[in-house]
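A protein chain is absent from this complex, but the other protein chains hold their places.
On to chain A.
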Amino acid sequence: MTWLPFIIIIPLFGAFSMPIVSLLKGKAKEIWATIISFATLIVGIEVFREVWSGGTIVYALGSETPFGKADFPIRIVWEVDKFGAIMVLIITFVSFLAILYSLEYMKHDTGLEKYYTLILILELGMLGIAITGDIFNFYVFLEIMSIASYALVAFRHDTWEGIEAGIKYMFVGSLASSFVLLGIALLYGQYGTLTMGYLAVKMSENPTIVAKIALALFLGGLLFKSGAAPVHMWLADAHPAAPSSISAMLSGLVIKIGGIYAIARVVFSIFWPAINPATVGWIIIIFACITLIVGNAMAVVQEDMKRLLAYSSVGQIGYILLGLGIGIVAYGSKVGEIALAGAIYHTVNHALMKALLFLVAGVVLHELGTRNLNELSGLAKTMPKTTFAFLIGAAAIVGMPPLNGFASKWLIYESSALFNPLLGAIAIIGTAFCTAAYVRVLFTFFGRPSEKVMKAKDPGATMLLPIFILVIAIIGMGLFPWQISDKFMVPAAKSLWDIMGYVISLMGGG
């Protein structure tokens, strides 16, 4: 008996029962959402441990095996390998903290039963993407995640920017999702199956041009979801306009699970037999380089705090894509392994630190009512705890050695410099911009207190608790960088590379 189905059942139960629970007036819905997301966190930890001790979990819906009387999978299959397990853990962790944070942050808003339903649905969609082994099931969860995030971005519908960002995100996001659906339709028409592992088998027997077109559609749609450079414009509007707890989830989780994880899964577990790794890898690397430079450079010139963080997310996605691209081109070599491990490590680290930074930005917005950096000088005097948390987050994202961002960025620098010195140089330039952006914010925070800042104070305990849990996680992970890398990230990268292993653990039962 595996824990895996409960990772879907519990958030789904929480979301469906939320309208009934919220009939009890008072704090019932907040408490219910916290309980549900905490239970999901427990299940996430158990699933992680299960995968780490017992290897890839294959779970068929509807029966014991994915096979009926056929010799190919006919049922929906959930397949969690080590990379998926890492994503499950980080999603449940950050979502729990975001819900805990919302208790105080969102208390001035109305319609909160919808808010908590949507946030649980968002978590559900992301978890589904992480665990699924069926390409159409993947699309369904991608849409669950996307639609919940459209609604959450526009949640504060009495502000003009919430509506504007929501409309922009929804229109282009639906287009991107429809690319993915079109790709799935082409694949199904060509190969007649929707199971990821079995698609890889069929594709190795008969690689066709249709598969390449489908891959192009997938990459187009998923690069959009990850906020890569030419299509990052929704992100810079959506993150500032959303409530900060949602920004933390969007930036920390949604762009990684719907973008990076999905690209890695689709390229490695489905399309690997049909593609030329160098071509696909270099396409991703080129987008990664543009993303790196554009995102980080745009972050330097922002005056809006959350917009700065949003552009910084775009820049960090560039690093992760760079590691992923090198991991595809240099398949099977040590450099590629380091790059892919670095990309996975940076995904986790960036989820933690960007969640921290957005939660801090939410505190500032909540206490002072402004996100304009020019009005926030001297925040360190009146909000010392908040400023300390921001300092830790900023130092981690730049990659200061005692914190977690260092090791993951180092792996990406090292591998990109070994792979191609030019890419290494581009990565360093990106970091230079990133450093400039965050040093600028810190200088503002430590400056002379302005009128507006003088009457500010640190927020209450339920807002500070998630922030300091994240600070502890960042410092704690920073103390054991290479142990974490060797014990978790490199095996995850290897399991992603192990395409035969993915297929065999699916087909082996039959």
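Here is the rule we use: a residue touches a chain if its C-beta (ideal position, glycine included) is under 8 Å from a C-beta of that chain, and two chains touch if they have at least 3 such contacts; residues count from 1.
By definition in this document, contacts and distances are computed from a predicted model.
Asks: Can you tell which of "(2Fe-2S)-binding protein", "CO-induced hydrogenase subunit K", "Ferredoxin-NADP reductase" or "Putative monovalent cation/H+ antiporter subunit B" UniProt lists for the chain that's not drawn?
Replies: Options "(2Fe-2S)-binding protein", "CO-induced hydrogenase subunit K", "Ferredoxin-NADP reductase" or "Putative monovalent cation/H+ antiporter subunit B" narrow down to "Putative monovalent cation/H+ antiporter subunit B" for the missing chain.
Asks: With the missing chain put back, one of A:A60, A:I135 or A:L356 would touch it. Which one?
Replies: The one listed residue touching the chain not shown is A:A60.
Asks: Which residues does chain A use to touch the chain missing from this display?
Replies: Interface residues of chain A facing the absent chain: 1, 5, 8-9, 12-13, 15-20, 23, 59-64, 113.
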